[in-house]
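Selected chains from the complex are presented in situ; the others are not included.
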Amino acid sequence: MRILVVNPNTTASMTATIEDSAARVANTDTEIVAVTSSMGPVSIEGYYDEAFAVPGLLMEIAKGETAGADAAIIACFDDTGLDAARALAHIPVIGICEAALAATAFIAQRFTIVTTMERSRLPLEHLVHRYGMAGRCKVRAADIPVLSLEDPNSNARDRLRSEIATALRDDDKAEAIVLGCAGMADLTAELRAEFGVPVVDGVAAAVKQAEALVALGLSTAKRGAYASPLSKPYKGLLEAFEPRKIAAS
Amino acid sequence: MRILVVNPNTTASMTATIEDSAARVANTDTEIVAVTSSMGPVSIEGYYDEAFAVPGLLMEIAKGETAGADAAIIACFDDTGLDAARALAHIPVIGICEAALAATAFIAQRFTIVTTMERSRLPLEHLVHRYGMAGRCKVRAADIPVLSLEDPNSNARDRLRSEIATALRDDDKAEAIVLGCAGMADLTAELRAEFGVPVVDGVAAAVKQAEALVALGLSTAKRGAYASPLSKPYKGLLEAFEPRKIAAS
Amino acid sequence: MRILVVNPNTTASMTATIEDSAARVANTDTEIVAVTSSMGPVSIEGYYDEAFAVPGLLMEIAKGETAGADAAIIACFDDTGLDAARALAHIPVIGICEAALAATAFIAQRFTIVTTMERSRLPLEHLVHRYGMAGRCKVRAADIPVLSLEDPNSNARDRLRSEIATALRDDDKAEAIVLGCAGMADLTAELRAEFGVPVVDGVAAAVKQAEALVALGLSTAKRGAYASPLSKPYKGLLEAFEPRKIAAS
Amino acid sequence: MRILVVNPNTTASMTATIEDSAARVANTDTEIVAVTSSMGPVSIEGYYDEAFAVPGLLMEIAKGETAGADAAIIACFDDTGLDAARALAHIPVIGICEAALAATAFIAQRFTIVTTMERSRLPLEHLVHRYGMAGRCKVRAADIPVLSLEDPNSNARDRLRSEIATALRDDDKAEAIVLGCAGMADLTAELRAEFGVPVVDGVAAAVKQAEALVALGLSTAKRGAYASPLSKPYKGLLEAFEPRKIAAS
């Protein structure tokens, strides 16, 4: 099967990290197709960046579905544009936050997401609530810009470690840690070794959920909030971006 | 004071309805500036349409703030793009759903939103939950396309009436009705007369909330999830849309 | 329009503070009528004081409505007697706690109420829950008697400042502060300047909500819990207090 | 031990029904002292009546405690004035709604309160929520005035039966029934026989809870919201009612 993994920010080096993480856990007969969105901000830090990442993301999903993908993954921990993507596509679409939380819920009663910037903490708390994990899952921000994770000279990884240590020691009483940014995927193995608790990467978790849904023959229900978009005119420059037209062309 | 009212769909005739409703309740020293988004779908029915309405909406808000607006209103009942707009702007930004619910909560313990399409029902239920009204407020869909509200030959208004009657009679035990679409604003007076209960239009409610916040000297807190967006590169065609660049030019 | 503002404790100097705050934000064509309850405790600190403040409060509301008020405000942060007042009156009735929370919810995702006495903290937590703000809004008590706010020799204002500083720094991660007592209304401006975050006074917020509801043509729904009281005999001394008789006489 | 049972409405015949129900289940060494409030409405139907029943109720509790009662029961299903009474008294104070719900929770997972008037339904729903029974307990109103329960010519009892039948058959899937008015206490036995399910009367339940707390040596915690009222001036006619002065005199 073919799984499309869309990095909704426009930084190709982060896509490489994501692709590595996805490929490492994929079944042997799964083809991972990782793409970088061609439009939007270079990193997604808060609501504003999210808004401008969505059109480019949807375009990649429309193109990927037309090209034969069996499932799609949105590889930003904000699950950017997830609802719109599910309305657009017929294949299943998975967010890496929801996949990470679903996997962790099978192995721990209390856990903590450690994310990058304070401005992403509340959006993630909303997701935690939406996914039914409020009361089980706290969110902490290590106060590190997303792209600093790729900079070997930054102290980003030290701050991440420090915040994990706090989550294990303090009131969270975390039994497991969820990495709250796609750009942390390459750190999973070493953090598990260092802290001796389950550490969950959403990219890898999403690949396994995508494979699972395809194997189960399940795709997005189309009779409620995810009914296919109605055909209607688009005005202005955005007309040029309408994914269904692009995908069809 | 000047209040910007953005219709985030691209149908100018609906903007006229919205402007009328806004002007009717505005203080005498309030200037209502109603604008139609220049980009995006002609109506917003579900998650997909929302996603494509946001960039055009944010552009209007950036332009309006630069031009001196004291507050902004997003005149779609999905509160489309509200979080991103609050992160972008320094002036207060109000959604018509949240304004309608806040007003109704002062006058009734149980109430019902009657909206247009089934596919908008669940997004509105999420808003009801987020705004703390779960348990007090039900959502019903009259199963009418948004633009049919403007078509005198459609049965849209009859279906709306029928759904209101059900909400007053059935398990909702609604004490008041909230009109769940900006395009219903012109019906407020006649529905109040017909049903003898409070009927709340979000556009009018939002105008009064905007006036209130400005008079109170309050604007969006900038130290949490609504911190101003970080300056960063945009790639691809969306670069051309970055509202802060456009507003500044 | 005329807005009745009832101070439900019997301390006239506090009514003056309340009236100042109300007048400062009222529209030019709004008449503020501030009255002190003629019966009950000199300050409201906890459930017991609340209970004895209600009959005098209801009497003022009945008299005010008969005299032509368009809306009424209950100027105690416990929203003392709010439900009974709504059942009694036909004009809209607003509590200053609910008004403050509604205004703050438009500008911040997380905020903290700083109130006076520990014994008022749990009653306010119940209000926060009832108004749908649990999870967004914490309550802190500065441990200061209500009337000490009027005593220049007390350290009440220092303790208030200290508690605000804690709310901004600690786990609350408050983005805005709500002043949890009508007697704090005169401190709003200086606290905003000092802390650089939105500081919300419930008296002012309630005036704008009252103006809004009147302008919108909305009043309390009368088909549910707020149906007008049934006419029935009163026995004993309380018979003399029945507001509807007094207002009618 | 001596248990004070206060009927907070001023109808002595209802006190007789209450006293019978209380005496029937009391331990042999328990003295039931049932009193009728001397001030206030003849029945309590909704928020307004509640407000005017509280001062008279508190006065009886203060007098009863001074006279040596070991526990007090508030015999109105709205648990009228319960928080204020707990702050006032040092002996335990029990509401009949909370007692009924606590007893029923030991024997059923889903149950339904059947009360009198629609205007009491929402206040009871708030109690159900506060007592942690939301999701387990529905509230239905049989649409019968409280005092009609005492009128053999009314159809009150038929309507009550009809509403119970609905609760057992419909979506409630009620496993047990709670009688939602002190005036229904005398019907408990016959309704149990008729419907073959547990039927719970709050007056009887409260007597047993009061006995339990006294036997356990437990009384209201005085370090939080129920701290004893501060001594302070009362102004106006209510000064004459201050329970602590009356009890002390």
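For reference, chains read A, B, C and D in written order, and residue numbers begin at 1 within each chain.
In this text, a residue touches a chain if its C-beta (ideal position, glycine included) is under 8 Å from a C-beta of that chain, and two chains touch if they have at least 3 such contacts.
Not measured: the values here are computed from a predicted model.
The complex is a homo-oligomer: 4 chains are shown here, and the full assembly described by the structure file contains 6 identical copies.
The criterion applied here is as follows: only the chains that are shown with their structure count from here on.
The copies chain C and chain D differ by a rotation of 180 degrees on their C-alpha atoms, rounded to the nearest 5. By the residue-number overlap criterion, the interface of chain A with chain B counts as same, with over half of its numbers used by both chains. With centres taken as mean Cα positions, chain C sits 45 Å from chain A.
One inter-chain figure worth recording: chain A and chain B are separated by 29 Å, centre to centre, where each centre is the mean of the chain's CA atoms.
Looking at chain B, one finds that residues 109-110, 224-226 touch two or more other chains. Those residues of chain B that touch chain C in the shared complex are 25, 27, 92, 94, 98, 102-111, 131-134, 136, 173, 175-176, 192, 197-198, 200, 204-205, 208-209, 211-213, 215-221, 223-226.
Taken together, the chain B residues at the contact with chain A in this complex read 10, 37-43, 45-52, 54-56, 58, 81, 83-84, 86-88, 118-119, 121-123, 126, 130, 145, 224-227, 229-230, 232-242.
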